[in-house]
Every structure is written in structure tokens, then in C-alpha cells.
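Written below as C-alpha cells is the structure these notes are about.
The complex is shown incomplete by one protein chain, all other protein chains being positioned as in the whole.
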Amino acid sequence: MNRSPIPLLVLTLAPALLGLAVFRAYPIGLALYESLYTTIGGERVFAGFDNYLMLLTDVGFWKSLRVTLWFNLIINPLQVALALALALVFVQKLPGMAFFRLLFLIPIGISLPVAVIIWRIVLLPEGFLNGALGIVGLGPYRFLTSPDFALYSIIAIATWKGISYWMIFLVGGLQNIPPEINEAARLEGASPWQRLWLITLPLLRPTLLFVLVADITINFLLFAPVFMLTGGGPRGSTNVLMYEAYKSGFVFGDMGRAMAIVVCLVALLLVIVAIQFRLLSSAPKEAK
Amino acid sequence: MPPILRKALIYLAIAAVAFVFVLPLWWAILSSFRPNEAIFRDLFPFTPRALWPEPFTLDAYVAIFERGFGTIIANTLLVAGLTTALGLIVNGLAGYAFALFEFPGKSAVLGIVVVSFMLPFEAIAMPLYSVVSQLGWIDHVAALVVPSVANGLAVFLFYQFFQQVPKDYYEAARLEGAGWLRILWSVYVPLSLPTCISAGLMLFIFQWEAFLWPLLAMPAQQFKVIQVGMAAFQDQYTTAWNQLFGAAVITALIPMLLLIPLQRYYVQGLAGSGIKG
Partner (left out) sequence: MSGLELKGLRKAFGLTEIISGVDLKIADGELVVFVGPSGCGKSTLLRLIAGLENVTAGQIVIGDHDVTKVDPAKRGVAMVFQSYALFPHMTVRQNIGFGMRVNRVPKPEAAARLEKAAALLQLTELLDRRPAQLSGGQRQRVAIGRAIVREPDVFLFDEPLSNLDAELRVQMRGELAALHARLGATMIYVTHDQVEAMTLADRIVVLRAGRVEQIGAPLDLYDDPDNLFVAGFLGSPRMNFLTAEVQPDGRLRPNGYAADLPSPVGGLTPGRRVVLGCRPENIEITDDGALTASVKTVEQLGASTFVHADCASSVVLAAELRQRWSLKNQTTLRFNLPTASTQLFDADTGLRIRQ
């Protein structure tokens, strides 16, 4: 491959790189910059680290952070585990599986707002789920308006919508494992359970890591269900940081605080992802 | 465990999962064909008739379109279609350049492109609002289309594909005297059709499902796209359940019509990016 003329390179690369620079990279810089400003009486004033310092003593921020962390602590392991279980079923070669595979893929075609609307009505006190639970004498529950249930309802909806998507990546990873590897383990006398733990999961580790990291980044920034379902309530029980930032910037007009929250959120996300990578990708070396 | 019992258990588990996936949708679909006052009938106490669209009516759909849902669908198709077409050209060219040309700093630039798609759109939606308002695009269609055209994942998919096409094709075509555009158009584009489909689907669905960004970028709500339109619909007609379901069904239907015949490409594109990414 020889070196190519500069005009050609510019022509082919410039549109995409320019787009990424202006609409991806620049906003990140801008967020950092704007988080150093505040708006007082319609005037933008340089505030240094005041926005961040104020967050430190801001009860609303800390409560929202707690909700975000608790939300992620539950939803990410749950989604990855369910997506893995689904992927393991998806790759089974059984008669009639083609039909079930199609059903498994259905939530991918459904956007989160659509899922939210459908589930909102399903979850109403007079809705379908309470009706079905009524058969066994349970309920009715206020799934969306009780502080005890609302966050978990959002988790359930996001999980219902999300796991098919993550399943696809895991199916790709599973299909990348040569079938003879499992056959060899089977001949050696490994039970299905042992094959899962000793062969499949270790070989799936890179894909699992990818899915976990990608899932965390999405869920840390989850917005639509909170916006549409609960508006952060009841009693702040679903007020995740992303929604708190949105309210700050677009409801209360404090862009500086909004940007500071987004920067904190992304920084926190990066730290968690970095820890994940360290923990999960160094494990095989220790196993030696 | 006897094999027959095991098989039965596996099928039972599969059916249960499929049930959970399908049931809410089924209820939504059939409810959209019921009159509004009949939505919650048959639930308390629960009877199997709750799973059948009866009494049957198309009122909900008629009402939705009377309320301008058709324009919203057209708007979204326009935005998603434009983004897909421009995105395929822009990202395809960049993927081609990364795969076939050598230039200093290539791997670093490629690395940044790859990292850029690991950061979700939501993370930059708010600062992006400032960028777009500096450009004066707030409440303008360009605000929805232009920022979404360049897509790191699409560049990566094309790069990955073009890279595994044997270099001999390029060199053979060069020896025949073909220029790079000719080579791209008559050799690489036809070969890359599956990648075009998976990248195109990705761009289209991304736009179809966009919610936070259109919400921020189009505050006047003159030009509504579907997800935002639906959410607004929900706020306005809180208890028009059958219409809400109807809007949700239509919103889900269009990407499904694309996904079901093309699911193979979508799945391959996604799964491939996960393994290598």
C-alpha cells in the first residue's frame, strides 16, 4: 500500500472527522468550559470551580447520586446476567427455535419511549399486570407512584427493553467459540454446568466485559423513562443524575450546574469503567 | 435427569421468556383496537377475554391521525432517511480511507474514532445543545440531522469490512488503471452491501429512537419527531389509552418492518463490532 495523495485523504476523511470533532469532541470540551461559568441575572459570569464546590454541599445532588449508583448497582448485573441466560438459550439448536429467536429479538425494534408508554399502562393500578396478579390474589400495587416500587419498575422496563440488544453481542461471542471445544470438554466428562463455568464463560470474558462496560455507560445516562414516567419522583426516588442535570439546565436555567453534573457523571463513569477493565481483564493472568 | 424431562424444562423456560417479551406488546396491540372505555375490562377479575381485541374498532387510529400523527411520522422518516443516506456516504468513505490508505497518525485517529462511539449520545446531549445554538440551528431540522451523520460505530464497521477485503482487489484494479473513486464504486461498494445494510439500519434506528436530543434541540415543538411526539401525546391525552397504544404500536411497527427481514445483517453488524471492539 503506497502513500496516498493528500487531497484524496482530505476528501474521504474530512467529513466524518470534522463531524466527530465538532459534534462529539468539541461538546466535551465545552461542557468542561461551561461548568466553570454561572448565570446570574441573565449574565454569564466566570465562577471557577464554584459549580463543583456547590455540588459538594448540595443535598439534592448527593441524594440523586445515591439513586444513580443504587440504580446501576442493580440494573447492570441484572441485565448482563439475563442477557447471558437469553443468549445461551438463543444458540440452542432445538426444533422450533427459529420462531422463539424472532420473539427474543422483538424488544430491539421497540424504542425506550414506546416501551415506557406500553408498560406505564400495563403497570397502572387498574392495568394488566395488577389484573394478572389478581388471579393469585396479589395486589393491586401502585408500581409507578409508590416510592418503594417506582425505581424498580423503571429497572424492569429498561431491562425488558435492553436485554435483547445485549444478548446479540453475547450470541456473537458464543458463536465465536468453536463447537469442538465444547465437544472436547463433553467427551472429557464435563457436565453442562462445568462446561458453562470452565469453558464458555472464560472464553466469553472479552465479550462479557464489552457488554458490561457498554451497558453501564448507557444506564448511567438513562433519561427517557424517568422523564416520561416519574419526573424524578415520587419523593426523588427515581431522580437519577442525568435527570437532575436536565432539570438544572432546561427547567431552572442553570447551565453551569447542569454541565458540572454531567462532567461529574462522565468522570464517575470513566472511573468505574477503568476499574472494570482492571478487574476483569487481569483475572486470567492471576489464574496462571 | 431424563432427556425428555430436560427438553420439556428447556422449552418451558423458553416459552416463559417469550411470553414475558410478547405479552405486553400483545396487550398493547389488542388494546389499540378496543374502544377506550373497554381497555381495562376483563382484568378485574381477570378473564382470558382480556387477551382478545373485542369489541373491535379502528377509532384510536383514526383519532391519532386526526391529531397530526401522520406529519410526525413523515418528519421522522425525513430525518432518519437523510441521516442514513448522508451517514452511509460520509462514514463509508472514512472507513474506506482508514482501511486502504496509509498516513501518519492513522492508528491514533482511528483509536479516537473507536472511543467516540463508546461514549453515548446522552453524555454530550447538553453541551451539544450549546454547540448547536452557537450555530443557530435550534428548532431547525439541521440540528437533528447534521450532528448524527458522522458516527464512529459506522466508520468502524466499514473500516472493519474494507480491511478484510483482500488487498489484491485494490491492487489488481490499480494495475488495470482504475482511479480510487472508480475502485470504490465498482469494486468496494457492491461488495460492502451487507455492511451498508447493517450500518444503515443502525443509523436509521438510532434516529428513529432518538428522544433526549430532539427534545432539547427542538424546544418550539413545531417540527416533532416520533418519540418526542409520542411523549407529548402521553402528556396531553393522559387517559386516551387506546390512542396511546395505537401511537406506540405505529412507532414500533416501522423499525420492525425493517428489522424483521434484515435482522441477520443487524445482528451480524452488532455482534461483530462487539467481538472486535
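Should a chain be cited, it is by its letter among A and B, assigned in written order, with residues numbered from 1 in that chain.
Quick note on the criterion: a contact is a pair of C-beta atoms (placed from the backbone, for glycine too) under 8 Å apart; a residue touches a chain by one contact, two chains touch by 3 or more.
Predicted model only: the values in this text are computed from it and were never measured.
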Contact list for the unshown chain, restricted to visible chains: A
Residue among A:P202, A:G231 or A:G253 that touches the chain left out of view: A:P202
Residue of A:A25, A:A156, A:A190 or A:I272 in touch with the missing chain, whole complex considered: A:A190
Touch criterion as defined above, residue of A:G29, A:P178 or A:G231 at the omitted chain: A:P178
Residues belonging to subunit A that touch the chain removed from view: 178, 180-181, 183-191, 194, 198-199, 202-203, 205, 284, 288
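Everything that follows uses one rule, which is that only the chains that are shown with their structure count from here on.
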Computed distance of Cα centres, subunit B from subunit A, in Å: 17
Interface residues, subunit B side, partner subunit A - complex: 7, 10-11, 13-15, 17-18, 20-22, 24-25, 27-28, 31, 39-40, 42-46, 50, 89-91, 93-94, 96-98, 100-103, 109, 112-113, 116, 118-120, 122-124, 126-131, 146-150, 152, 155, 167, 180, 208-209, 211-212, 215-216, 227, 230-231, 234, 241, 244-245, 247-248, 251-252, 255-256, 259-260, 263, 266-268, 270-272, 274-275, 277
Subunit A residues touching subunit B - in the complex, by the definition given at the top: 1-4, 8-9, 11-13, 15-20, 22-28, 30-31, 34, 86, 89, 92, 94, 97, 100, 102-114, 117-122, 124, 126-128, 130-132, 134-135, 160, 164-165, 168-169, 171-173, 175-176, 206-207, 210-211, 213-214, 217-218, 221-224, 227-228, 242, 245-246, 249-250, 255, 258-259, 262, 265-266, 269
